[in-house]
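Rather than the whole complex, this shows some of its chains in their spots.
First chain written, first letter: the chains are A, B and C, and each begins at residue 1.
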Amino acid sequence: MRARILVRPKAGILDPQGKAVERALPALGFVGVSDVHVGRLIELEVDDASQLEAMCERLLANPLIEDYEIELTGGRGR
Amino acid sequence: MEAAGAPGLAEARSLGLTEYEYGLILEKLGREPNAVELAMFSLLWSEHCAYKHSRALLRTLPTEGERLLMGPGENAGAVDAGGGFAVAFKVESHNHPSAVEPFQGAATGVGGILRDVFAVGARPIAVLDSLRFGDPTAGSGEAGSGEAGSGDTASGDAGPAGGGGAGARSRYLLDRAVAGIGHYGNSIGVPTVGGEVYFEDPYEHNCLVNAMCVGLVARERLIGSAAAGPGNVVILFGASTGRDGIGGASVLASAELGEGDEGKRPSVQIGDPFEEKKLLECSLELLEQGLLVALQDLGAAGLTSSAAEMASKGGVGIDIDVARVPLREADMEPFEIMISESQERMLCVAEPERVGEVLAVCARWETGAAPIGEITDSGLLRVRRAGELVGEVPVAALVDECPLYVLEPVRPERPPYPAPRRTLPGPVEGAADHRADDPGTALLALLSAPNLASRRALFEQYDCMVQSRTVRRPEEADAAVLRLPARPDHPRPGLAVSIDGNGRRVACDPYRGTVEAVLECAANLACVGAEPLGLTNCLNFGNPEKPHIAWQLTESVRGLGDACRALGVPVVGGNVSLYNEGAAGPIYPTPVVGMVGELPDVARAAGLGFAADGDAIALVGSWDPDLAGSELERLRGIELPNGLPGFDLEAVRAAQAAVREAVRAGTVRSAHDIAEGGLAVALAECCLAGARGATVALGELTGGGSGESGAGVWRALFGEGAGGFVVSGEAEALRALGDRVPVALIGDVGGDALVIEAGGLTVREPLAGLRDAHAALRSLFS
Amino acid sequence: MRFGVVRFPGSCDDVDAQLAASRVGDAVLLWHADRDLHGVDAVIIPGGFSYGDYLRVGAIARFAPVMDAVADFAREGGPVLGICNGFQVLCEARLLPGALLSNISLRFVCRQVELEVVNAQTSFTRACVPGERLSIPIKHTAGRYYAPPEQLEALESEGRIVLRYAPGHNANGSVLDIAGVINERGNVMGLMPHPEHAVDALTGSADGLRLFESIRDHCAEAARSPGLVGA
């Protein structure tokens, strides 16, 4: 099964990357952009989707500073 | 001020204050503190900020010296480096944050110590790190966690996973802490030029991450943090303020991390080295333009601590309006704003007519800045929110009137630590029969032991050369060597820096172990021809309310003071980290000593590696090694001895002076001090660093003890102690050193093996084998 | 001649590059927000972590106002050297082909390495001998050079792979051991190793000086025969 894990900085935790992007965009002429956050996207093929939660807790995310969200995206392949 | 809605004693206790302390606060205020005031007291009266259990001891340290410019009490100490320069330096711990989140904990530890150094106006020119973890080889050989999250922090996916046993956890902490240090230091453009790491079981549940920073500044530009001039403006600049690490100072740094620490986790502080880089350049530019009256970093306890410290030093008051503090999160309470530990912030004081210029410099560096208050002559720290008074405390009460506690030291019957885990077969009792054992096997085991193996896999993750000063890189010499600008009298002057502290030996004997740490640091400097200018230290200990820990601390500080006096080196500052205990008990008592020395000509700084085939090898110093407390005994799982053998401080000092002068004169081509693993390991290290073999005969050195048990041979090969050096050069020149100190010519450089003859035993190990053994840590990082 | 070294917020090896360049000529710093190159004869985009390396190495710096001026300068044939982060910036700015991906080890690596001079006829390597080895340090987390296969072929056949890691010295996994490449016109070069940290035997090696000397010689020649640009 194909799964997608979205890992983002926890609310309230400093997100220097998001801040950097937010500052860069207006200089390129893109206005009206706010609340930018940069996280990680992990996509994988997994036999047993019930393991995903534990995988996130233990390896894929750092629960102290990151939230994660698991999405099952169906069939094989990327 | 009205004490409406006073939180009361129960709340005070949950913030870490005792009933007695709360009573004192009532007395000083003449009323109950409100939430803002209580939060400020709880932090400034925490162990971390108030040094409640250590202040009296620290006062016994020698802090005077001809070259001293700034002693303890400022953000960093400073000494005169000659040529119109001052060098500022300090070491600080970030142990508890690193135990919770090693990458960010270590990174923000570096960020914090950098700010302390540029707060006195100095440009940081070097970082060193001192690390302690549990044994990474303990438990199963199974791969650890966190592999995925190495190096690239912008996307580091570290799972702080448990599982895989104690060794895996230690590897994870090591991996992430090293990555965090590198991330911060590399990104900000300050070279990490040295450090040390030890692996011992007592650190398994309480790792240590200490970072030292060295900075350089023109003497007249050194600046203090004393606020002055009522009417002057207080400006906060750097990052905006969020809820980072709220409660950090009291909850994290002043209580033992125990079972329930998950729940106590305050929000982890995230480091942003890019923000700090701008902050650094901005601060130095502000100082260069002469725009500031005082400068102070924000560290533990945030704005509260910084404002109170500045006011206290200047004997003034400060008014702050929290509504003017730029926030990262809306709806923060005044108390949160006052104690937030958001990183990358500084506080400065400027005259009102200079404020515009200050803000312009900040804008140029894209650094946020806001005037948030002013200096008063009230002697009060007053907190307002949009004009409304929300807290008012006498500065003196916050900063100087925290109760100090008297230690009640009791010497334990013996070091209260279990015997180390046995990894090398051999006699368990120190005096047993050694004849059946093979010293070659022991040598390889020592070289590959985590405490002795090459640190290359770690330090290659650090930029050691940015700023173009690094003349001796890690593993090239016993101390890192940095060059300074040329002077009329000296074309190539320089500084040498080193950081040392073997906690296990301090556990055996807190007094002598600490003296040894100071001596080793000075020995490292001597090997590159440098003379110590000043010393900084970080005292990492367990819970000082326990009598045996109080004893360790007392003895250790006594040793520190005695050693500094013997060497004539002032203590310029430092840090204390107490309550370092885990489920399995306290850490080894770990005073970490950092030293900065000067040398007249960096081109003469000796490397540790043998430099030329045919050179003679000499042992310098009145060296009297002992196996008690040695690394060999550790590998053999022998219990810690109750005390270490003594040594003659004067003789050690003389040996260091002789080596230093020989290096400066160019009469030796390599110099290395004998430390963990003894003479055999020191010789192997000289061979490896120089990529040359050596043939050595120890002859008489195996001494009277060479009798039946062969103990004398083992002691000569692997015994440890202060005051011995391995040097190489022309035989005549080495022999001439004997006029001043004991010198024994023991062999010659050459060949592709290390051959040691000792009391009828022969060690013969090809360089390739030594090299493989020494590279053992590499596998932890692949 | 005068070198200009660009300083972005987060540049770290800017002063080092300035010091190194000033061994062979004059060198000034150029501010990222300034659109004026102040008449310099050669531009160096230095190493470091411009804009924290956030989002993607070099991605944000490429939009700094000074980069417009650098692009114009390059278009007119002026020599531009990108070192480490500067190489990454030039790739992001499309002034050089390819991209720099994270090291296979995913770790930062700081190490003295050996380079082979593949092309000693560029404005940046003319003081070298073809096949010569240079000892120059690397220090980066994202130094793995990548370009699509057809691009690589072109680079190779046109002699635009200027520097390679010597066998056993490719610490980041770069394709074809590429350490440094040059643009088609021969006036923009990028490399991951740090020649500015190899200009004095006292601090490790002086081999990197050769690059600075090459640029100086090139500029001297260009000054003698105006109109001559590139390699």
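By our rule, a contact is a pair of C-beta atoms (placed from the backbone, for glycine too) under 8 Å apart; a residue touches a chain by one contact, two chains touch by 3 or more.
Computed from a prediction, not measured in an experiment: that's the story for all the values here.
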Number of copies per protein chain type, counted over the whole file: A x2, B x1, C x1
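Simple rule for what comes next: only the chains that are shown with their structure count from here on.
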Between B-C and A-C, the pair with more C-beta contacts: B-C
Approximate Å spacing (C-alpha centroids) for the pair chain B, chain C: 36
Intercentroid distance (Cα basis), chain C paired with chain A, Å: 34
Chain B: positions in contact with at least two other chains: 148, 154, 272, 274-275, 366
Two or more partner chains touched - positions in chain C: 51-52, 54-55
Residue ranges of chain C in contact with chain B within the complex: 9-13, 15-16, 19-20, 47-49, 51-55, 102-103, 105-111, 137, 139, 141-142, 194, 196-197, 202-204
Sites on chain A touched by chain B in the complex: 7, 9-10, 12-17, 20, 23, 40, 42, 57-65
Residue numbers on chain B that touch chain A, as the complex places them: 100-101, 104, 145-146, 148-149, 154-155, 157-163, 239, 242-244, 265, 267-270, 272, 274-275, 328-329, 342-343, 366
